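With one protein chain withheld, the remaining protein chains of the complex are depicted in position.
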Amino acid sequence: MERLIEEIPNFFTYWNIIFLLKAMGVTLMLTLFGCIFGFAFGLILAIVRKSENKLMMPLRIFVVFFTEIFRRIPFLVTLLLIFYVFQIFQITDSLFVIALISVCLIATAFIGEIIRSGIESINMAQWDAAKAMNFSYLQILKEVIFPQAWKVILPPAFGFFILFIKDTALASQIGVMELTFAGKILNNKGFSPVLVFGSILILYFILSFPLDRFGKYMERKIASGRN
Amino acid sequence: MHQVEIKSISANYGSLKVIDDLSIQLNKGEIVSLIGPSGSGKSTLLKLLVGLIKPTQGEVVIQNRTINFDNKDDLRFARSKLAIVFQQYNLFQNMNILNNVCIAPIKIQKRDKHEVEESAKILLEKVGLKDKMHAYPDELSGGQQQRVAIARALNLKPEILLLDEVTSALDPELVKEVLNTIKILASEGMTMFIVSHEMGFVKEISNQVAFLDKGKVIEMNSPEKLFNHPENQRTKDFMMKIIKE
Partner (left out) sequence: MGYTLIYSQIYEFIPYLIYGAIISLQIAVLSFFGGLFFGLVLATIRTFSLGILDKITVVYVTFFTNTPQLVQIYFLFFALPEFGIMLSPFNAVLLGMTLNAAAYLCEIQRAGFLSIRQEELDASRTLNFNIIQQVRYVIFPHIMRVLFPPLSNHYILMTLGTSMAAIFGVEELTGRAFNINSETFRSVEIFSVTALIYIVITFIATFFLAVMGRYFFKAKMRIIQ
């Protein structure tokens, strides 16, 4: 125990702290970019999936396959698959880009589902009224459904974002310099694993906890609405 | 030319055959009321006319144009001539009353915004809700929402109005205000299909009353004849039941 306390100043050096903060930044970037991409393309997926146009049938099937597949494979396996595919086709050397692409694909699948649920939560009667007035599918979504659905979509979407911060830890396995990988490096350098992984845990906590509280606050605000 | 001609229509709601070889016509300025037990296909028929349900058999002709339910232009034509008011009013929850009444004419019919808003205000005045213009649907009572729904339908300037049990979801006190609104429309010569359980109202306002049962028109006649001297046995049974209530 005393050894631990002795090590603390050796561990918390300027260089180490900057190193960890940079890694935190990478984690945050992966999560943020992944979720923004996931939201944009998840939106497209949901819109395609809920359309009733007969011509869109092949696209709809694609969306179902895409969503079910990327939601049912572990993050690690998706990551490795993309890694090896890219390696073979020599698309890019950047580990960060590979992780980013994996992250984007997975986020799209999950957020697409969240958005679809949101759309489905709106009473069919709203669709009926709009259809009877000659609204097109996209017009109904834009003028009637989404203005109501975003309240149902935002809390779980934000929840996913927070969850995703933790999932990015797996990107460490292909060598991306995010927070967990930084931990592995420091551990390999010989620092006490208690200090190293303890700090990593705390840093993740610092990222996740405030966002979680904010998310709950946002939920409460939405629930109380305009009343 | 009939405004609406329905020829031997059959239709399903889910897997259930709700309309079975139904034929009926509606002429200009006419008010035809559809009465009958629940599940007889009355509401389904109205939803079919605005293209929310597709017939499995038969023909629908609106102002001499046969409607092909797979054809977008035909459906658009039908929806431009007919407007429907639902039992559950179905106002758009995310916009205020004025926008509810104006949005379709502006965005879909592409009419001039100023003209639409003026006409909306006149209609809201007519249904007695002009002061609630900027309120939201959830701030209004059922009866008020239903009157807004009527104003919304009218602002589309339809040639034919479809009223689908518009008072069934309302508390009794609120029914009267809505019925009065419809009477005003009738006096102005609006062509209407009305589905209703309010027999007194139906008797008073209709030119023709059709009794539907199990998806077919059993009997159709003037109100006086249908209610007082029904010819078909099933009609007679139905009349007995409603007299008891």
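Per-chain residue numbering starts at 1, and chain names A and B are given in the order in which the chains are listed.
Keep this in mind: a contact is a pair of C-beta atoms (placed from the backbone, for glycine too) under 8 Å apart; a residue touches a chain by one contact, two chains touch by 3 or more.
The model shown is predicted, which means the values in this text are computed figures rather than measured ones.
> Using the touch definition from the header, name the shown chains in contact with the chain that isn't displayed.
Per the touch rule above, the missing chain touches A.
> Of the listed residues A:51, A:136 or A:173, which contacts the missing chain in the full complex?
Checking the options A:51, A:136 or A:173, the one contacting the hidden chain is A:173.
> Using the document's definition of touch, tell me which of A:17, A:40 or A:69 contacts the absent chain.
The single option touching the absent chain is A:69.
> Go through chain A and note every residue touching the omitted chain.
Output for chain A: 4, 64, 68-69, 72-78, 80-81, 84-85, 87-89, 113, 116-117, 165-167, 169-170, 172-173, 180, 183-184, 187, 192-194, 196-198, 200-201, 204-205, 208-209, 212.
The definition used in the following text is that only the chains that are shown with their structure count from here on.
> In the complex, go through chain B and note every residue touching chain A.
Its residues touching chain A are 47, 50-52, 76, 79-80, 83-84, 86, 88, 90-95, 103-104, 107-109, 136, 156.
> For the complex, give me every residue of chain A touching chain B.
Result: residues 125-126, 128-135, 139, 143-144, 147-148, 226 of chain A touch chain B.
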